[in-house]
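Missing here: one protein chain of the complex. Every other protein chain is in place.
Note that the chains are named A and B in the order they appear, and that numbering of residues resets to 1 at the start of each chain.
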Amino acid sequence: MTATLVTLDLVGIFVFAISGALVGVRKDLDVFGVLVLAGTTGLGGGFLRDVLIGATPPAALADWRYLLVPVAAGLVTFAFHGAVGRVERQVVVFDAFGLSVFCVAGALKATDYGLSPIPAALMGMVTGIGGGMVRDVLAGRVPVVFRGELYATPALAGGAIAVLGERADLPVAVVAVAGAAVCLVWRLLALWRGWTAPLPTGPASV
Amino acid sequence: MTATLVTLDLVGIFVFAISGALVGVRKDLDVFGVLVLAGTTGLGGGFLRDVLIGATPPAALADWRYLLVPVAAGLVTFAFHGAVGRVERQVVVFDAFGLSVFCVAGALKATDYGLSPIPAALMGMVTGIGGGMVRDVLAGRVPVVFRGELYATPALAGGAIAVLGERADLPVAVVAVAGAAVCLVWRLLALWRGWTAPLPTGPASV
Partner (left out) sequence: MTATLVTLDLVGIFVFAISGALVGVRKDLDVFGVLVLAGTTGLGGGFLRDVLIGATPPAALADWRYLLVPVAAGLVTFAFHGAVGRVERQVVVFDAFGLSVFCVAGALKATDYGLSPIPAALMGMVTGIGGGMVRDVLAGRVPVVFRGELYATPALAGGAIAVLGERADLPVAVVAVAGAAVCLVWRLLALWRGWTAPLPTGPASV
């Protein structure tokens, strides 16, 4: 079970890191900038969560695999960015897997550190979307998660299902799978059907 | 006394969150982006302070009211942004109240965690201005607190008065009110008279 979780976690980090590295290549950053964007995108959400809940140093600083994976993703993307960019549509599906794993794992870790369900679900969402937000801020653009695509809401829902199920004394494995499945299906449906979050109506006053 | 403080704190968060949500609406973000900007503007200063002084998890993650208030402010602003935008000049006065409460509460909390007066006053200022800085970075603009308007200096002064008074063994209620009053009056005078912080003189070398 734990080995499965770690593997899923590393896959999620790898996919997130690819998205960060692609942004870096498109901004014409050097290899170091690409690696930093890969690392912050893959690990940033977990770092934010761990710093906020007081779980320092973050797990990724205590296990070399968590550092190796984004470096590998960054180097591969830097070297073969043409090929990686061409399969980006497919990468988005893996990204949804990563989001599902992160939101559930993050929410459950937050409850371990004493947070009640709503803040814990929020920490799950932060784990899922935080890396991409840091990536966008470092790349000098407004976080894409703030515009259009449904991305954060599925993560919040997945985290909430996991922590509420755990509080109801359901087996952790069951609630974790249920939360991740809801997040994944919702996110994939949003991608497939082009669902978006509501935008403000009417002209904005200045 | 504590109930009064919590109420003032929540009012401050509500007003700060409105300013964040308005920025989000004007940047044409979706409802989720507006809520995140509302939340980070309302709670970001306290989060920054708590992470820096080691008071994790931040209080706002342990009390559901602190999460509900910015969500409510964000939803109201999202739905009625035209009307909210028209009363923005009046919101600025409430914002000065929020700043006054935050700088004093933040500075006193920092002394509780063992900081000496100057760093504690600085943490009071961070509590007051940090949320707006995070809002501006996420919205892709240079923090407005860095340009023109006198905003941070009153917060620093208010925090300093509170912690120096406390160190002089004056009653906490007295020094808190004194610090908040100085911050509030200074800030309102700056708004009313158009006081600004000095700008660099002469051309900047490139």
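Here, contacts are C-beta pairs under 8 Å (C-beta built on N, C-alpha and C of every residue); 3 or more make two chains touch, one makes a residue touch a chain.
As the structure is a computational prediction, the values presented were derived from the model and not from experiment.
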Could you please point out the chain B residues that touch the chain left off the display?
51-54, 113-116, 118-119, 122-123, 133, 137, 140-143, 145-148, 152-153, 196-200, 202-206
Given the full complex, what residues of chain A touch the hidden partner chain?
24-34, 36-37, 47, 51, 54, 56-58, 61-62, 64, 67, 78, 81-82, 85-86, 88, 137-140
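The rule is short, and it goes like this: only the chains that are shown with their structure count from here on.
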Per the C-alpha means, the centres of chain A and chain B lie apart by a whole-Å value of 29
